[in-house]
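The complex appears here minus one protein chain, its other protein chains still in place.
By written order: A, B and C. Residues from 1 in each chain.
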Amino acid sequence: MGVCHLTVRQAGPYSLAMSSSFGQQFRITTWGESHGGGVGVVIDGCPPGLVIDEDEIQADLDRRRPGASPLTSQRNEPDRIRILSGVFEGKSLGTPICMMVENKDARAKDYEPFKHLYRPSHADYTYDAKFGIRNWMGGGRASARETIGRVAAGAVARKLLRDAWGIEIVAYVTKVHEIEVEIDPDTVTAEGVRGSEVCCPDHEAGRRMVDLIKKVRKEGDSVGGVLCCVARGVPPGFGAPVFDKLEADLARAMLSIPATKGFEIGSGFAGTDLKGSEHNDLFESRDGKIRTKTNRSGGIQGGISNGENITMRIAFKPTATIAKKQATVTDKGEPAEIAPKGRHDPCVLPRAVPIVEAMTALVLADHHLRQRAIRD
Amino acid sequence: MGVCHLTVRQAGPYSLAMSSSFGQQFRITTWGESHGGGVGVVIDGCPPGLVIDEDEIQADLDRRRPGASPLTSQRNEPDRIRILSGVFEGKSLGTPICMMVENKDARAKDYEPFKHLYRPSHADYTYDAKFGIRNWMGGGRASARETIGRVAAGAVARKLLRDAWGIEIVAYVTKVHEIEVEIDPDTVTAEGVRGSEVCCPDHEAGRRMVDLIKKVRKEGDSVGGVLCCVARGVPPGFGAPVFDKLEADLARAMLSIPATKGFEIGSGFAGTDLKGSEHNDLFESRDGKIRTKTNRSGGIQGGISNGENITMRIAFKPTATIAKKQATVTDKGEPAEIAPKGRHDPCVLPRAVPIVEAMTALVLADHHLRQRAIRD
Amino acid sequence: MGVCHLTVRQAGPYSLAMSSSFGQQFRITTWGESHGGGVGVVIDGCPPGLVIDEDEIQADLDRRRPGASPLTSQRNEPDRIRILSGVFEGKSLGTPICMMVENKDARAKDYEPFKHLYRPSHADYTYDAKFGIRNWMGGGRASARETIGRVAAGAVARKLLRDAWGIEIVAYVTKVHEIEVEIDPDTVTAEGVRGSEVCCPDHEAGRRMVDLIKKVRKEGDSVGGVLCCVARGVPPGFGAPVFDKLEADLARAMLSIPATKGFEIGSGFAGTDLKGSEHNDLFESRDGKIRTKTNRSGGIQGGISNGENITMRIAFKPTATIAKKQATVTDKGEPAEIAPKGRHDPCVLPRAVPIVEAMTALVLADHHLRQRAIRD
Partner (left out) sequence: MGVCHLTVRQAGPYSLAMSSSFGQQFRITTWGESHGGGVGVVIDGCPPGLVIDEDEIQADLDRRRPGASPLTSQRNEPDRIRILSGVFEGKSLGTPICMMVENKDARAKDYEPFKHLYRPSHADYTYDAKFGIRNWMGGGRASARETIGRVAAGAVARKLLRDAWGIEIVAYVTKVHEIEVEIDPDTVTAEGVRGSEVCCPDHEAGRRMVDLIKKVRKEGDSVGGVLCCVARGVPPGFGAPVFDKLEADLARAMLSIPATKGFEIGSGFAGTDLKGSEHNDLFESRDGKIRTKTNRSGGIQGGISNGENITMRIAFKPTATIAKKQATVTDKGEPAEIAPKGRHDPCVLPRAVPIVEAMTALVLADHHLRQRAIRD
């Protein structure tokens, strides 16, 4: 008798999962599983009057599409984008832009044997633990297919940034397993990256990376590596104090990409080898602007862009899905063996390039819209 | 020289419009214009394991569909719902549920004459003022078609509330222009409402309302009215102090529906005619529970549900689109006349019933998920 | 064995209450109970460089302060505001502004007798139902003292709106119990309002209202009424489509104020008596601007301001606390009687005036900051 406290009436497991939105002002919400009607994205907050070029969006999607190269998964998806709303006579309306790609080459049968097995270093177990239900036909929501919506939205964000500030974003591969190169972020070009099958601007190293990936694939194994990304042309003032520091938002963006294990801004972990007197970026006047002589800060100070190039490094682990036989357990905890036959990437790095660029663009577009403009 | 402040480079108008999401835990994002690929919704935060019945969603959509009765717009849309994601083998996955309805019977040509005219008491002028661009083929984002996504999501929310708490939500028409009736919110039934073409549980009054609406349509005019809504079975504890008071969220939800002009909870404006000693709801013990003798609070005290029925009234203005000739201006400010020939509702009340129920369900589902459960 | 689902380990009641923030861009978070260290607010998102005048903030607080008039509660609080952060040399820094008022004249002993009683139409029961714990020394978080933070933040918001657009906000009392007057929102002045003890710009009616309130107080009873509020000078373009319609945000803001039961924008419930041809606001050109001949829309169309005056009505119920003896129950559900001796307002309307103005300013400041500026 007395106060009636709330009591659980649900019979089954019950979890709060709301987590498919990113950004405060240029906010995207992705949706879709690897197997189902399709995957897509809603952009809420895109300014009106932006020229939206479907071909440009498609071009970015084609770069992340599987089946395009011997290095990637053989799943053959045309991944044609369809714009459902928010665009009128070629221009954004300022209302939500919904874009979708249908799932075509889904082969649920490939996954049937793993219906009750937990693939090592995959999300099968944790999704079951959290949700008590799982779309076992592929990776479901944890599939890389989810990133299609990010790349489509990222293409719109890049257009916005290019039109407003001339900002240019280039991601590139600098390490595949034991092969590593140094690339100058100030001079690397998108053309140089796209000229390499593995997206390494050092084409000779790129060829060695390709050979390595092919060899690893034959062994039924996989490799990881490091992606770098530079944003050039970001004016001083993007970012915010305390929790929405530009590097904090970028770190979150990168660690939200499947298979990422590390993030560095500017000097990163290597910066801990220097003393303050060696690490500090001294100010100077150059071309009538306040600039820094060096850029160990990676273009961000106090969480706010300082006008220098924004430079990042992101670590990607070796693909979890390998053809080799591995020990695991069933969803009842019984010992089992697994040797996936599905179509997978022996190295995700090349396909991750447009995803990293998209996430960078989404963070910057959001902070671009968080600026209030002033007159000259 | 010196600090480089940000400067606007955009040539055109530029507005932040992000506003298509509703809810904190059961969050929906609607998308789509009245003319374009289609309209839809993404639900992020629906718990996993909920049985999703497409027919139940469709049934709610059918209630708001135009073309179903002589009282409503003659636009003939089948409005078939398609679930694109988040549901697997008939159950929710806990991942975003995207649902869409294609636009079929769009007749852009009907709107061609109004391309440069501002329809009185419509959103044409304000959208132009805000965005500088407008989908003139119908109401665009301001069209009642946007509410399709709300109704579809609302059907899922109602299922959740029914399964978890047995909550029942019934909306009904109590006033059309000068015809007004009193209905007891404690006893009104969904069947009684659906048995009336105009959704008035007093069927005799409902028939008079129908006659009035038909007469007004013939005159090329329109009427408004009042909708009531009751939520029964809400346990004590839904809602929150200060800004997320349950009645505050309900007020926002209702005023976000096109054509609404007023909102009351419990005693509403009429409560100001009473003194405190007449208005207070005295507590008593009933059936082993703490209850109130009266319910002028409308089931909410201090922003939190007290276990009594939640009762609301919502005012809908007469439809802005009428066939009569009206004075207006062009988008250059020149005097003009307008007499729309499009397909419109002489009274939105009947079609608003499932929308009000949906918004009520969305607010309650959100607060349901904002509770932490405890053991008995 | 197998998947480890989450299980509740908490012994006690457990509720999610996060609800003390308001606004997206000009976001306030209020904190504090009626009895405790104090009450206050944090503003996050105030633009830098705004001149912050402590006296101006204090002046608004003085208008809501109890003990200032025979009409209001006799709790005697100096309510001196202290700015703790975010202001430097008289100007806002663009960082969070924390302001606080200490609790001085708290008399916990007055509340001791009601420790285990539920005061009728108060939040005692619902807070207990939700939280399982309650600061019984006064209204705790449900106390009107919480609104101090809102009024302080609202003063900053009004300054911002006045500086940026010349926006002026005036709230005033038009009804106390059975005494009601009509006031023209286009011409009402702040001076006229402040010239009345009861904040009624019709001073003759105001005097009658004062007499009525004094009489009711003597009877140990209370009365409610209606507050109107007008915002003049809001340019076209404030607000947003769908869920963040300006009237939806205003409705939520008003229904979040303690004791409110109803909200109307423009024609409100009375608008349902008109036909579309009578209700529509026709456009015309006036002084080189697009204007409407009438203003039944209340300055908002499609959720976006149209440049006309924004007009609202808000219903306040009679104060729940009365001196008369009332039946109630204890927190164990046992029958009891209650007759509070505390210091209370027989009518909250006059003190609600600065609160309604503050909430209006907070909504408008938020939408002001959600605009992107353009060059001429």
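Keep this in mind: a residue touches a chain if its C-beta (ideal position, glycine included) is under 8 Å from a C-beta of that chain, and two chains touch if they have at least 3 such contacts.
In this text the structure is predicted, and so the values were computed from the model without any measurement.
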(message) Of the residues A:19, A:76 or A:189, I need the one that contacts the missing chain.
(response) A:19
(request) Could you please point out the chain C residues that touch the chain left off the display? (result) 1-10, 12-21, 25, 27, 29-33, 36-40, 42, 44-45, 47-49, 82-88, 91-98, 100, 130-135, 140-141, 163-165, 235-237, 285, 288-290, 307, 369, 371-376
(request) Go through chain A and note every residue touching the omitted chain. (result) 8, 10, 12-22, 30, 118, 120-123, 125-127, 129-130, 141-142, 146, 175, 177-178, 216, 221-226, 236-237, 239-245, 247-256, 258, 260-269, 271-285, 288-290, 292, 296-298, 300-307, 313, 315-322, 324, 326-329, 333-335, 370-375
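Everything that follows uses one rule, which is that only the chains that are shown with their structure count from here on.
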(message) Let me check something: if the centre of a chain is the mean of its CA atoms, which chain is farthest from chain C?
(response) A
(message) Need the CA-centroid distance for the pair chain A / chain C, whole Å please.
(response) 44
(request) Could you grab the centroid distance between chain A and chain B? Build each centroid from C-alpha atoms only and quote it in angstrom. (result) 37
(request) Determine the centre-to-centre distance between chain B and chain C, using the mean Cα coordinates as centres, and give it in whole Å. (result) 25
(message) Residues of chain C that contact two or more other chains, please.
(response) 8, 13, 15, 125, 129, 241, 333, 372-375
